[in-house]
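Of the protein chains in this complex, one is absent; all others appear in place.
Order of writing sets the chain letters: A, B and C. Residues in each chain are counted from 1.
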Amino acid sequence: MSRATASPQTARQVPPDILPQDDPYYLEESLFAVRDRTLSLVKGLSDADATVQSMTDASPAKWHLAHTTWFFETLILVPFLKGYRPFDDTYGYLFNSYYERIGDRHPRDRRGMLTRPSLDEIRAYRAHVDAALGKLFSTRLPNSETVDLIELGMHHEQQHQELLLTDLLHLFAQNPLSPVYRMIKPGHSHEPARTDQSAVVWHEYEGGLCEIGAASDGFTYDNERPRHSVHLAPFSLADRPVTGGDWIRFIEDGGYDNPLLWLADGWALVQQENWRHPIYWRQCEGVWKAMTLGGLLPVDRSAPVSHISYFEAAAYAQWAGARLPREAEWEMAAMRLSGNAVKTANFLESGTMRPDALRAAADRQHQGPRQMFGDVWEWTQSSYCAYPGFKPLQGAAEEYNGKFMCGQFVLKGGSCATPRSHIRASYRNFFYPHQRWQFSGLRLAKDL
Amino acid sequence: MSRATASPQTARQVPPDILPQDDPYYLEESLFAVRDRTLSLVKGLSDADATVQSMTDASPAKWHLAHTTWFFETLILVPFLKGYRPFDDTYGYLFNSYYERIGDRHPRDRRGMLTRPSLDEIRAYRAHVDAALGKLFSTRLPNSETVDLIELGMHHEQQHQELLLTDLLHLFAQNPLSPVYRMIKPGHSHEPARTDQSAVVWHEYEGGLCEIGAASDGFTYDNERPRHSVHLAPFSLADRPVTGGDWIRFIEDGGYDNPLLWLADGWALVQQENWRHPIYWRQCEGVWKAMTLGGLLPVDRSAPVSHISYFEAAAYAQWAGARLPREAEWEMAAMRLSGNAVKTANFLESGTMRPDALRAAADRQHQGPRQMFGDVWEWTQSSYCAYPGFKPLQGAAEEYNGKFMCGQFVLKGGSCATPRSHIRASYRNFFYPHQRWQFSGLRLAKDL
Amino acid sequence: MSRATASPQTARQVPPDILPQDDPYYLEESLFAVRDRTLSLVKGLSDADATVQSMTDASPAKWHLAHTTWFFETLILVPFLKGYRPFDDTYGYLFNSYYERIGDRHPRDRRGMLTRPSLDEIRAYRAHVDAALGKLFSTRLPNSETVDLIELGMHHEQQHQELLLTDLLHLFAQNPLSPVYRMIKPGHSHEPARTDQSAVVWHEYEGGLCEIGAASDGFTYDNERPRHSVHLAPFSLADRPVTGGDWIRFIEDGGYDNPLLWLADGWALVQQENWRHPIYWRQCEGVWKAMTLGGLLPVDRSAPVSHISYFEAAAYAQWAGARLPREAEWEMAAMRLSGNAVKTANFLESGTMRPDALRAAADRQHQGPRQMFGDVWEWTQSSYCAYPGFKPLQGAAEEYNGKFMCGQFVLKGGSCATPRSHIRASYRNFFYPHQRWQFSGLRLAKDL
Partner (left out) sequence: MSRATASPQTARQVPPDILPQDDPYYLEESLFAVRDRTLSLVKGLSDADATVQSMTDASPAKWHLAHTTWFFETLILVPFLKGYRPFDDTYGYLFNSYYERIGDRHPRDRRGMLTRPSLDEIRAYRAHVDAALGKLFSTRLPNSETVDLIELGMHHEQQHQELLLTDLLHLFAQNPLSPVYRMIKPGHSHEPARTDQSAVVWHEYEGGLCEIGAASDGFTYDNERPRHSVHLAPFSLADRPVTGGDWIRFIEDGGYDNPLLWLADGWALVQQENWRHPIYWRQCEGVWKAMTLGGLLPVDRSAPVSHISYFEAAAYAQWAGARLPREAEWEMAAMRLSGNAVKTANFLESGTMRPDALRAAADRQHQGPRQMFGDVWEWTQSSYCAYPGFKPLQGAAEEYNGKFMCGQFVLKGGSCATPRSHIRASYRNFFYPHQRWQFSGLRLAKDL
């Protein structure tokens, strides 16, 4: 085994972090559960692991730890905790991400230059802010404004938990030693009984008028609101995501060589960057392997393929004689699933750290497509845009979502790196079509 | 007067090119009217004017002349005219734009290197192909396949007519001498009686289910089809486009300095490329002037502002407390206008070569928003994507539209550089949000 | 034959332009001979040929015509011809190349955007300035200041004559039609009697103290002055330049694949730009061809290889177990040749428009290396720098040479595109090590 890993933790199943909102201990318990979860993710990382930035799209783990803390300090403690003094006057500049209203900030592409403050100093920063948040709870009842902001802060931090993992995977994938973040069991690809050749089963939907977007109860982001009507033509949806085995067939059939399968901008990129396979795959003596949070492992042919760009997803769909689902199609189908679909899904808490093999039983019982939630974010063909009547958050968080509504596509359902309590059918993730470093995959759809 | 212009033609009103499809002379007459129109556009241009490529997005006038000819030669003459021999074996390589299925091609960004063949040789190429097309008509009745392809070729050529003008304007705008393409009257900006301060009047629409997309009669592109239902929330639409005067107020109010007005990607561009005003504007001794096809002229405060990117349009809308319309909103409103709206619009045939000042009368009578058609393409907030059930053209033209459905936004209504017979309410133009060299402007919308 | 060439002139031998300085008609006759020569070079070029800029390093032919004219107008007519008015007030901005002292200028990389003024307008500009120069001669005797400036202007224009040709060749090489500028006879490569296998003969030099740099008589540039002593170790010099045949052997021996032959910066470029052969070479069905001013012709194995970068030259020398000569070595050897060496060399006047095959007789009689002058500029390993006591020209021409003394290497001897009267042993040409579009080749040297 490579000496590159000091002491990788073994991945394991852990309880969810955010309690249901009708639980009396909801807010305070949930907040600190989320905060602790973030810290637990950096266990085993060195100061250096937590400091280096592997590309502009990614941020150092240390930066994620600090930025999520700055968010609470800036939006909650400074305005609402009497007498609170920021931990360090320079941190506002260092850890503001993109809030023009709040002030100047360190350039995004220079986040990896910050070898100081150290990981330990950032841990101290977190402890300081957590203590102050505890004090806030103990000294006065949160009013609706602070409740809203604390909830926003928790969900914001959950988003960064996933990013911390995807950014770390990207960093480790740059290292020829293929370091192991968490020990995970090798996949099923060599188990003869399992097969990835399960034919796709198509679930049909009659379409018509339906409602999508956030229903009123529980936390949601501004970009999921308001709930509104859309009209859908009849369509069908594959009962399972596209798998590693499917993708190998796509490659072997010349998928990366045939311009007619690709969007024009995608094909330009395929040629310019010489894409021949998913970003983390490499062929080692005839075997397809993929860099994962468990190091370099054989591609699991029976698990959803991951780290796929929109361009690749669209080319695959074209090759398969199908298309990507629209956001409203996906969301409508997901709304029809039982609550069990989320509960049994492969989220961060499962500790698998990668997509599960196709599962037969659990989802089948409620008669809908399998593995809509968890495993991999599923690209839709819908551009990320404002819903009719969209109103951004007021105040400092105004810029949270709205200013990114250009050039990105919506992904749905969460992944094996997303906290379970973060996800719902109306949840809208979004990335640019060329981006490949997320736990992103796809499910096919068809017109009827 | 600058010596830069050898002999600019004076712009004047000309009849439309494509006849109504129920006219017995429709096809043949229309075809040659379109072909002649293209040639007329390069009158007065030198060989050099027609050869230089001013940026990758633009193509030389000579290339447009040749490419539209290659389109007829390749899709119609070679397969359908017995014994036809291509004019020159090298032209397929030189003048294929982006059809992977048809074959290799000269790189797009190198089109300006082709000082040979000369403009005269390309004129000879056109004459050769036109003669062969005439022969095709005389020797056999066009069947439905060739009719479809000829119609496609005509509309394709109309698209390139507009591009020829926008690309030429971009080229001339790079020249410190500000050459004049066509003499046009100076704008109304100094006429005291006219004012651009006309308050926006809002037309209200109740929304609900409606149908958009191409109805069955007449030529349409594949991307306009099929007609389908969409559900719209109630909204209102400004009765007029945003004007040059509006834009001066936006600038003077710090529009290009305030990040909170801009999409994130737009703001990055504003800073990186130091955008301070529309691309063709410059301030000369306190007066805003704009480079036009008539040379450098004072900005017309009462005419629709033009050559605006999506990023700028979206920032303006934010500043104005409004938003850009959705494509379906715009199209639904346009469908309610009388046929007069198209007939009286300021299209290429008017010869104005730039947007007209706000007009009061004509459109008012049919009680809808003014100047929806012509003058400037109007940005919508809708990404350019496939309609439900979209089927690309079959055969060589399969790549015509579909492979560009990523990252672009829809524009509606045509411009002062668009042939009148090219436009209908369902027509979908599309450009990237950063692109500024088209006759693109905007009209505001609001949620109700 | 390709239709790409309207009417290429046939290349032919013409008399030199600048008379000996002791000839009574020297100055006036020479001046107009030079001016006419420049015009003769653009015969047969279209307006487009003369307008397009194929890369930043190159300039359009029209720009060369105008810039050399602007040079006389600005440095001589405006200060010295009473009542002279510039032909056009905008030309100073358009045609100043790099003289910061003189004023602002059109960006170098945008020279190809100037479709106006046309080639004909530039011809009129030249005629206007030539008439004014004639008037200058007729109205007063030139004093030493104007004589110096007129001489500078003539030699400046000769430099641009060569650049006009190299830039045009680069432009035509971008065109898949491989246009012909001048008809030239095919090379000797297929003539069985001629061979390129002539072994290199080494001329030995004892070294020691010697003088290089410009002697006092006749026109020289500031960068050739002052004449000064250098000390040379013993060395030997190849009696002939490296030929096309030599270069094919270098390629076939893996010259472009072996990093150990290359300077580090050169090897980086080889990989980045995928250099596999000289810039204008291509392999057509097993035959090496090269783009020349006579179109695409078979590589002449017996002629000096041309259009070689310093990086390639240095790699070849390493491969051959030799090195490039130092400037002082080359110059010292050249000074020992008889005047015949220049007179019989293959310069622009010969009309060959490309390097001649190795010649046996002419140079041999004076017992020195062959073809030191003409054919190809020969790279030396000497950086272009100031000689001890270097003084730049005073006045507007101060920036002529000095500010380029960084990062470039000296080339000696002139080429088949250099006017004969432009060259002398002390002449210093200079280019960056990556540049490949000049008529540049090499001759080997060795330590003794």
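Criterion: a contact is a pair of C-beta atoms (placed from the backbone, for glycine too) under 8 Å apart; a residue touches a chain by one contact, two chains touch by 3 or more.
Since the structure is predicted, the reported quantities are computational estimates derived from the model, not experimental observations.
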Which chains here touch the chain that is missing from view?
-> A, C
Looking beyond the chains shown, say which of C:K43, C:R85 or C:R101 touches the absent one.
-> C:R101
Full-complex contact with the absent chain, from C:P20, C:P79, C:G134 or C:G407 = C:G407
Looking at C:H228, C:R276 or C:K343, which residue reaches the missing chain?
-> C:H228
Option from C:P179, C:G244, C:G266 or C:G441 whose C-beta touches the chain left out | C:G266
Contact with the hidden chain, among A:S40, A:T115, A:Q271 or A:Q394, goes to A:T115
Of C:E145, C:D253 or C:D447, the residue that touches the missing chain is C:D447
Residue numbers in chain C that touch the chain omitted from display | 98, 100-101, 209, 228-233, 235, 259-260, 262-267, 310-311, 314, 323, 326, 381-383, 385-386, 388-389, 398-399, 403-407, 433, 447
Over the whole complex, note the residues of chain A touching the chain we left out.
-> 2-6, 46-52, 54, 88, 90, 93-94, 106, 110, 112-119, 121, 171, 174-177, 179
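As a working rule, only the chains that are shown with their structure count from here on.
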Chain contact graph, described as a line, ring, star, complete graph or other shape | line
Proportion of interface numbers common to chain A and chain B (over half same, under half different) = same
Could you tell me the distance, in whole angstrom, between the mean C-alpha positions of chain A and chain C?
-> 60
List the centre-to-centre spacing of chain B and chain C in whole Å, with centres computed as mean CA coordinates.
-> 47
For chain A paired with chain B, centre-to-centre distance based on mean C-alpha positions, whole Å = 40
Any chance you could list the residues of chain B touching two or more other chains?
-> none
